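Complex shown without one protein chain; remaining protein chains in place.
What follows is chain A.
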Amino acid sequence: MNLDWNWDVVGDFMPVFWEGVAITLRALFLGSLTAFALGLVWALALRSPYAWVRWPVTAFTEFVRNTPLLVQLFFLYYVLPEWGPSMSALTTGIVGLGLHYSTYTAEVYRAGIDGVPVGQWEAATALSLPRGRTWLAVILPQAIRRVLPALGNYVIAMLKDSPMIAVIGALDMFGEARNFSNETFTTEAYTIVGLAFLVIAYPASLLIRFLERRLVLTS
């Protein structure tokens, strides 16, 4: 067993590593926003009184949730440009991550909305609040509050899936590490990126556990 670890290689990798971290965090942030927004759309659509709205949304979200993100990224990157405008690898990655995880957040919202007591709906009806206001002022604030930790969990899950966007060519942490390793015939970069994931994910999961306790206690 020879652990030849070369700190010079690490030093050379660091500048591109930070660029990669920036891209990873950007993809994560924008992907999360997409997932939160789209997930809410799916969740509301699934509660629609019209079957012709519910059915296609159910079919679509089930399909997306049960197929690999990697293949979805290939699909978005190679197939979509045949029909519409082509997107950069990073944009495709963000759309892919956001779309994939929106099918998970939709279920989180659904559970949150189901968890709002019936009395709240009845009170809104008794006050003859219009439908829009019932959702915006009564139901969603209560629903979203209790699902925040669950949404946070999906952000961390998304972080761990984010290296997949490197496979279609986005230069996130992993993409940078792969390029660097291929060019220099070294492997330290992979180890650095692996450790970086642990360093980011562990405190984040601690934070979410803390949030979970707090929101559970006060809601």
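General observations
Simple rule for what comes next: contacts are C-beta pairs under 8 Å (C-beta built on N, C-alpha and C of every residue); 3 or more make two chains touch, one makes a residue touch a chain; residues count from 1.
Rule of thumb we're sticking to: contacts and distances are computed from a predicted model.
Choosing from "4Fe-4S binding protein", "NADH-quinone oxidoreductase subunit H", "3-methyl-2-oxobutanoate dehydrogenase subunit VorB" or "Ectoine/hydroxyectoine ABC transporter permease subunit EhuC", the protein name stored in UniProt for the chain missing from the display reads "Ectoine/hydroxyectoine ABC transporter permease subunit EhuC". Residue A:Gln72 is the one among A:Gln72, A:Thr92 or A:Thr134 that touches the chain not shown.
Considering the whole complex, the residue from A:Val10, A:Val53, A:Met87 or A:Ala111 that touches the absent chain is A:Ala111.
Within chain A, the residues in touch with the undisplayed chain are 1-4, 58, 62-63, 65-72, 74-75, 78-79, 82, 104, 107-108, 111-112, 115, 146-147, 149-150, 152-154, 156-157, 159-164, 167, 174, 178, 181, 187-188, 190-191, 193-194, 197-198, 200-202, 204-206, 208-209, 212, 216, 219.
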